[in-house]
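Pasting a structure below so you can have a look.
The complex appears here without one of its protein chains, the remainder shown in place.
Presenting chain A:
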Amino acid sequence: MRWKQFFTPVQSMDGLETRKFLEQLSGDDYNLIDVRQPGEYKDGHLPGAKLIPLGDLADRARELDPDKPTVVY
């Protein structure tokens, strides 16, 4: 049982709050993940977002630095 997931709250921010949060940081200081499908990403995504479709996230989470704040949409 991975108990940590029950004690790490996932914060929610609206678009404006997310933008202000990201603006305070350098691009190397956070993970920005687009978990939609490639076709949706192609039609429009947040600049700098990394595409990892939700179905691949468990396998590809190791590509990300867990110590950095991670914004997901």
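FYI, contacts are C-beta pairs under 8 Å (C-beta built on N, C-alpha and C of every residue); 3 or more make two chains touch, one makes a residue touch a chain; residues count from 1.
Just so we're on the same page, contacts and distances are computed from a predicted model.
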Which of "GntR family transcriptional regulator", "Xanthine dehydrogenase family protein", "Spore germination protein KA" or "Rubrerythrin" matches, in UniProt, the chain that is not displayed: "Rubrerythrin"
Footprint left on chain A by the chain that the document does not show: 2, 4-5, 8-16, 18-19, 21, 23, 26-28, 36, 38, 40-51, 57-58, 61, 64, 66-73
